[in-house]
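All protein chains but one are shown at their positions in the complex.
So that you can tell them apart, the chains are marked A, B and C in the order they are listed, and the count of residues begins at 1 in each.
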Amino acid sequence: MTGNIIGERFVLTSFGESHGKCIGAVIDGCPAGLKLAEEDIQRDLDLRRPGQSIVTTQRKEGDVVEIMSGTFRGYSTGAPIMAIIRNQDQDSRAYEAIVNTPRPGHADATAKAKYGGFNDYRGGGRFSGRITATFVMGGAIAKKLLKETLGVEIIAYTRELGGMRAENFTLDDARKNRYANDVRCPDPVLAEEMRRKVIEMRGKGDSLGGIVECVALNVPTGLGEPVFDSLDSDLAKIALSIPAVKGVEFGAGFASTRMTGSQNNDLYQMSEGKMTSASNNAGGILGGISNGMPIVYSVAFKPAASIAAKQRTIDTEKEQEVDLVVPGRHDPTVVARAVPVVESVTALVLADHAIRAGFIAPVLKSVE
Amino acid sequence: MTGNIIGERFVLTSFGESHGKCIGAVIDGCPAGLKLAEEDIQRDLDLRRPGQSIVTTQRKEGDVVEIMSGTFRGYSTGAPIMAIIRNQDQDSRAYEAIVNTPRPGHADATAKAKYGGFNDYRGGGRFSGRITATFVMGGAIAKKLLKETLGVEIIAYTRELGGMRAENFTLDDARKNRYANDVRCPDPVLAEEMRRKVIEMRGKGDSLGGIVECVALNVPTGLGEPVFDSLDSDLAKIALSIPAVKGVEFGAGFASTRMTGSQNNDLYQMSEGKMTSASNNAGGILGGISNGMPIVYSVAFKPAASIAAKQRTIDTEKEQEVDLVVPGRHDPTVVARAVPVVESVTALVLADHAIRAGFIAPVLKSVE
Amino acid sequence: MTGNIIGERFVLTSFGESHGKCIGAVIDGCPAGLKLAEEDIQRDLDLRRPGQSIVTTQRKEGDVVEIMSGTFRGYSTGAPIMAIIRNQDQDSRAYEAIVNTPRPGHADATAKAKYGGFNDYRGGGRFSGRITATFVMGGAIAKKLLKETLGVEIIAYTRELGGMRAENFTLDDARKNRYANDVRCPDPVLAEEMRRKVIEMRGKGDSLGGIVECVALNVPTGLGEPVFDSLDSDLAKIALSIPAVKGVEFGAGFASTRMTGSQNNDLYQMSEGKMTSASNNAGGILGGISNGMPIVYSVAFKPAASIAAKQRTIDTEKEQEVDLVVPGRHDPTVVARAVPVVESVTALVLADHAIRAGFIAPVLKSVE
Partner (left out) sequence: MTGNIIGERFVLTSFGESHGKCIGAVIDGCPAGLKLAEEDIQRDLDLRRPGQSIVTTQRKEGDVVEIMSGTFRGYSTGAPIMAIIRNQDQDSRAYEAIVNTPRPGHADATAKAKYGGFNDYRGGGRFSGRITATFVMGGAIAKKLLKETLGVEIIAYTRELGGMRAENFTLDDARKNRYANDVRCPDPVLAEEMRRKVIEMRGKGDSLGGIVECVALNVPTGLGEPVFDSLDSDLAKIALSIPAVKGVEFGAGFASTRMTGSQNNDLYQMSEGKMTSASNNAGGILGGISNGMPIVYSVAFKPAASIAAKQRTIDTEKEQEVDLVVPGRHDPTVVARAVPVVESVTALVLADHAIRAGFIAPVLKSVE
């Protein structure tokens, strides 16, 4: 029961429950001298917050972050940074009604078994998508650190939603458009189609899955600590900590399994006096180490498990099958909201590895 | 540079290089009282060993394991178990010739950059597939521990090779057939087709990728430590430590992204007085915790990077493009050899989590 | 800069600064099903709190703890427990005046060097004795867990203060008396002498050191994970994390260096049908493993570094020697306040090791 801490040198401890008093994060290992204020975190939290568009749940979460420790006069101090969001707008009554009828596709049954029934099940407790706000808290700090020290830029977007796949877009389209539409799609035309499909699915009381793709630029060559703390290993580990994620692939990923070696190998070339590769099927990682090309990886989100339609489950007290209608309002898809979360977890891993590999010093040069 | 240790309570330290004196593993955390001898490890090593069939490289590796510490009178003692394989049949000359012309798709360039050129590049050094024998050393012990304490059975097999996908087989077919053919396919008919394609590809000097699927049976409900040390997170992390792996998916995985929630959710049912689910799109893991259903996940292997065909690369001394013909004999595919490796890493994670969650005691009951 | 997390299975993350918004702790790994409320923690915090007697600093700290996560309906849930104390009554002006004149015996100069001047120096920041309240938060939970599952009792007391050493007392005296006098001495008569000497020293603007001895009863045989995570190793590590601690010894400790083997060895005997030992020079630990005898160890506290008397230091801006009078009110000794802190850190280590060794299950039996 000690799985709530991640990272080696830039370490996130996540705490809090969906309907408890708060959610929050402690970051241990942030170098001293990073200019940091609540708005740096709030910006990313706002991108993740529900209730912001028709395609996500209508629950209003203020999600106002407060930094409680680790900064002084506007800069990180080298001490642990604790940040917190107080919960509000919780109505937990619906969860009492279904405590003995685990929702299919959710962690209700596994959590109950694991924690002997002591877990806080309200709103899914620790298993709520809400917990990803704590990833964003840490990720926002990591992003800023990476940007200011190495110029790293991280761009995630909805590559696919309900089977509709964005094919015609540039990275610059993604940079500009992803947060300009409700579904976080780099292609505004497809975005509108996706949006319609989400609304249609909401009407049916059903939900959609999709794929978030993430690109990280300006990552220096040499991040990753093989054989086990490979860069892709650590990205995969944290991506799979996001609720509803069922798969991860790097570069050509599963598609590469159907290529031949001569098709898949990225041939080296000189470009503007620099060694680079003509293609990027490797997704910027070879042997678990970043190779200077953009890091590219994809995260598969299953359709949201909370649906309005009636489903078959078990009444665990009576030990018999019953019909369940999950009460409350639901996200018809988590994909759109997951986009800033994927950016955040990517930043957490890159910051951790950049410090491990000596690319970011314990005290930043920007000391006054 | 400290990424060679994995696990929390059943901990593997991997060491050694492809063309160095040896490869080996230290297991710290194996409970005392496990009956253990070299043949328990040798059996799995033999399944991984190259030179055993026409579809893999012709290099002869004896791969004879020796347990050097941690057992006494045939049982594990609770002390670290060190096991070693001495290397033999190495001809490193070919690697000297290509030290300045990094092989496309390999870690040559990233390793050189990361380790300042000090890395042992012979045979790929730490980045050789050979290093996975150290995973098998640890995994064989984990497998035995899991089997004797919990009855866990782990079955991996080649689900797909060069685009040919096994569809018509039962788990029992896989159990019986996978190690009875060269390509580790559960379907003997398809296996023969796969084998032919591998030989054809070898003739062309090219290579194939594929997908290894892994099933773990009798895993108790409650393994996994969310939010970060989720069971799927830790399986994904270690799977991506295997060279050539570019993706991982659990249960329906990427396919689930194209389903609706009502299609994808596994509905609960009573079956022989036990709560179970009608389908297993979740792959046996909900909320990062095992749910009592079989663990099912897939690992994507890119086509082997070492191909006989001429490829474009850079001469890093002269800083200009050159043609490279990678010398030596190569695996036309790593998929077949990876099957026991995937079983091994699965066992490592399950053993670690079973101990963490209290399902395996520090001293086994089977004390004489 | 990632040293604020300790433990393997019962893990404390400490955060906060002396004059920041708050101090607090996250406990990850507390088993589910422990009855837990704020008063369980408050009780121990009150014993540590300054301003409670004439022998300690007059600063008034409310030190009211609030549990923010990890409990539900009065029980621990298995999720991380976050607890916080909001700071109050801080006057930081004095610290501005001395920012360039490091106080002798304090961490002012080392912290400034390490964190590039970005550290929050007000009130000593992370180096304040106040941070030990976060150890007490975690320790109080550990204590309750140990008591309810194993019946462990932890009794620390002032063994020596300003050279006056308690010699005539029983463990039961310590149990009853230690918190009944200001100096936490098991002997009430000596306590009064100690108290007078503290007051005298306060009058002189000077300070006293001393030794806290700690006894843990009912610790099961088998705690400790040699060779490195020995029980004494982990107790020593955390004890030396308490500010002002300069030494630790177990059982006969330094005195044993002057004995012969025949004098120091604890001979085994049968007592009431149980194997025990006639003496306890080992302090209850052999080979790094608890042996069933009481754990006994001592922690050396230097005299408090903050004294009212004028001291020589350096003006780091002008790079010249100056006289410094440290402003504010000071503890004439930290020993008395350290007693519950030593109990707390002992509990943290014992709980962590009891879980590691399988003596405490992830879910307590006391489920409703």
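Quick note on the criterion: a residue touches a chain if its C-beta (ideal position, glycine included) is under 8 Å from a C-beta of that chain, and two chains touch if they have at least 3 such contacts.
Since this is a predicted model, take the numbers as computed values, not measurements.
One chain is not depicted; across the entire complex it touches A, B, C.
Of the listed residues B:K21, B:R93, B:K176 or B:K274, the one in contact with the hidden chain in the full complex is B:K21.
Within the full complex, the residue among C:M68, C:I98, C:M201 or C:I295 touching the omitted chain is C:M201.
The hidden chain makes contact, of the residues C:R43, C:R86 or C:K302, with C:K302. Contact with the chain not shown here comes from a single listed residue; of C:K21, C:K35, C:K147 or C:K237, that residue is C:K237. Annotation for chain A: contacts to the undisplayed chain at residues 8-9, 356-358, 361-362.
Within the complete assembly, residues 1-6, 14, 102, 104-107, 109-111, 113-114, 126-127, 131, 160, 162-163, 201, 206-211, 221-222, 224-230, 232-234, 236-241, 243, 246-254, 256-270, 273, 275, 277-278, 281-283, 286-291, 300-307, 309, 311-314, 316, 319-321, 356-357 of chain C touch the chain that is not shown. Considering the complete assembly, chain B touches the hidden chain via residues 1-5, 8-11, 13-17, 20-24, 26, 28-33, 68-70, 72, 75-82, 84, 114-120, 122, 125-126, 362-364, 367.
Just so it is clear, only the chains that are shown with their structure count from here on.
Note: the chain lying farthest from chain B is C, by mean C-alpha position. Distances from each chain's CA mean to the overall CA mean are smallest for chain A.
Note on chain placement: the centre of chain B and the centre of chain C lie 46 Å apart, centres being C-alpha means.
Centroid to centroid, with C-alpha atoms defining each point, chain A and chain B lie 27 Å apart. Centre-to-centre separation between chain A and chain C, using Cα means, comes to 39 Å. Multi-chain contact residues, meaning those touching two or more other chains, occur in chain B at positions 356-357.
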